[in-house]
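Note that one protein chain is taken out, while the other chains of the complex remain in position.
All chains are identified by letter, namely A and B, in their written order; residue positions are counted from 1 within each chain.
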Amino acid sequence: MQEAMPLLEVKNVSRYFGSLAAVDDLSFEVCQGEVFGIAGPNGSGKTTAINVITQIIPPSKGEIFFDGHPIHRLKSHDICHLGIARTFQQPTVFETMSIADNISVGGTFGKKGARDGAAEAEICRLLDFVGLDKDPDTPAKKLIVNDKKKLMLAVALATNPKLLILDEPCAGLTTVESKEIINLIKKVNDLGTTVMLIEHNMQVLMNISDRVMIIDHGTKLCQGTPDFVCCDARVIETYLGRNSVKGGKTFAGAE
Amino acid sequence: MLTKSSNKMRPVYIVLVILLLLVPLIIRDDYLMHLIIMTCVWGIVATNWNLTLGYGGMFHIAQLTFFAVGGYASGIGAVTFGASPWLGLLIGGAAAMAASLVIGLPSLRVKGIYLILLTYAFHNGVSELVNHFRDYTGGSMGLLVPAFEAGSVSFVTHPSYYYYMVLPLLLFSIISTRLIEKSFIGKALMATRDSEVLASVSGINPYKYKLVTFITAAFISGIAGAFYASYLGVIGPEIFSFSLIVNGLGMIVIGGMGTLFGPIAGSFIITFFMEVFSSLEDFRPILVGAVIILALLYAPNGVVNYLGEMLAKIKSRKLPGQARESGE
Partner (left out) sequence: MESLLFRGIILGSIYTLASIGLSLQWGVLRNLNFSHGAAITFGAYIMWSAFNLAHFPYPLAFVLMIIFAFILGIAIEWLTVRPFFGKNDTNIFIGTVALSSILGQVYFLIFGGRQKFLEPMFDGVIKLGSLRATIHEIFTLVITFITLIIIWLVLNKTRIGLSIRAVSQDQVGAVLNGINTRKVYSTTLGVATILAGIAGVLLGPIYYVSPHMGEAPMVKAFIIVILGGLGSLPGTILAAFIVAFVEVFVGISIGVTWAPLSLFIIMVIILVFKPEGLLGVSSRKA
């Protein structure tokens, strides 16, 4: 897995808000087919990093390559067309539209030039895949948070991405719901989609990721296999205190 | 599902259009005809405004700028260059379209309060331009615009001719709104309205779809403006007045933002409301303002939705009642 070619390359990227560097000279690679986990305390620049990659916020400096294309000057929708899809930490859906219409937005606009929309069968397949057992005509605003998260994932998958970026998919969910999401992520990855995952819960991250990167103050602290990262002295020192990660401590718990 | 329901509604729409076509034969009163024509003109403006505002979530006041630009363009065309009012319709539409590019290209990059203020600034800016080039625009006196003629027949004495001009434009506005709503453009527009960020990471270029809709709506409003100038025979700086913004917004809010027929219902209500209370002349702006605030408070989805909800309530109340009766 580790020898695979990089799908996403982030090179010396920075993003400043006034004098504050939310992302500071950050470089990393995500390889084809892996699950790449990102962790770090609150305010460490995780979400800003993926906002910069998907151009919700343009980077102040640095270069980003996806599949060989430079993407740091493109717009969000162009990046989507190249094959990056993402979700948000807050459950974000098209509130006034039905479940089916939500998914068909991804199918209709996810590829450049495609305008025929997602077929009904495809919508049902995606609903089934994410485990959203609701009438496709239900307005999205009537869904509960967990279902909105599933729908948001379905919308992202409908664009048929090569790389799926997930921003804390388990935030605010119960243990059972989290397990469901984790299995879903594994399923997505098994079907060949590369996954980049921000997660607060170290246990979840260690379980699912092939490689993990820890960031703080917008810079990379360390990176490697889950086991390697857990043993890194700086990580333990900064976030985990004297307790070991393997004891099931989370970053959230350690703060 | 949707195609099915619109098929079911098709006969209703056809009957409605035929009835609308018969209106001048039924109504012989010139003044009433005038009110109906004004309802249509404002219906066109409100429908196109609603397309960008209600469906597109672009909160702007440029629709009245386009309306004014259309009116002034056809007026200047007629007075300075001797263009016929028929050509004026085209000039008005084209000028409004050009204005929508000038206004839309910078303005649609921002949103929320910035978009409101920027379009408000443009509205005032165009008004200042009109004031500045008074040699062409007639300054505060305005311009006298010639009436439509066909052969040697002037339309002035035939309100029904005007009606048959403005009705197709109104129907065209409704149909184009419907077509856009049902097309991928409408889907992109409504997705952007709901969440611009999610829309753009789902592959939608929000700017592109907003601009396309903005220009389309401007074109039709510009034609309506040209019609309005020639119909009234005069176009003056009152067209930029604050009270027209209030009335226009009122039509959309009272009728129902983001609904197909709401803005027309709204323009009907406001136009006739103003008329009914014409004896209270100076109190009318107060009443209109009060009605708008009341509508915002108590029927925020507009009368069309409000009536729909009431009907549904009555129906659901009736149904168990009938069941009980049949049970007895």
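The working rule: contacts are C-beta pairs under 8 Å (C-beta built on N, C-alpha and C of every residue); 3 or more make two chains touch, one makes a residue touch a chain.
On a predicted model such as this, the values are computed, not experimentally measured, just so you know.
*Asks:* Check each of B:185, B:215 or B:249 against the chain that is not shown and name the one that touches it.
*Replies:* Going through B:185, B:215 or B:249 one by one, B:249 is the residue touching the chain not shown.
*Asks:* From the list B:36, B:51, B:89 or B:118, which touches the chain that is not on show?
*Replies:* Of the candidates B:36, B:51, B:89 or B:118, B:118 is in touch with the missing chain.
*Asks:* From the list B:168, B:233 or B:300, pick the residue that touches the absent chain.
*Replies:* Only one of B:168, B:233 or B:300 touches the chain omitted from view, namely B:300.
*Asks:* Residue by residue, what part of chain B touches the chain that was omitted?
*Replies:* 59, 106-107, 109-110, 112-114, 116-118, 120-122, 124-125, 128-129, 131-132, 242-243, 245-246, 249-250, 253, 257, 282-283, 285-286, 288-290, 292-293, 296-297, 300
FYI, only the chains that are shown with their structure count from here on.
*Asks:* Hey, how far is the Cα centre of chain A from the one of chain B, in Å?
*Replies:* It comes to 43 Å between the two C-alpha centres.
*Asks:* Going by the contact rule at the top, pick out the chain A residues touching chain B in the complex.
*Replies:* 54, 56, 75-77, 79-81, 85-86, 88, 92-97, 101, 104-106, 108-112, 115, 117, 137, 152, 155-156, 159
*Asks:* Which residues of chain B touch chain A once you look at their complex with the stated criterion?
*Replies:* 1, 184, 187-188, 190-191, 193-195, 197-206
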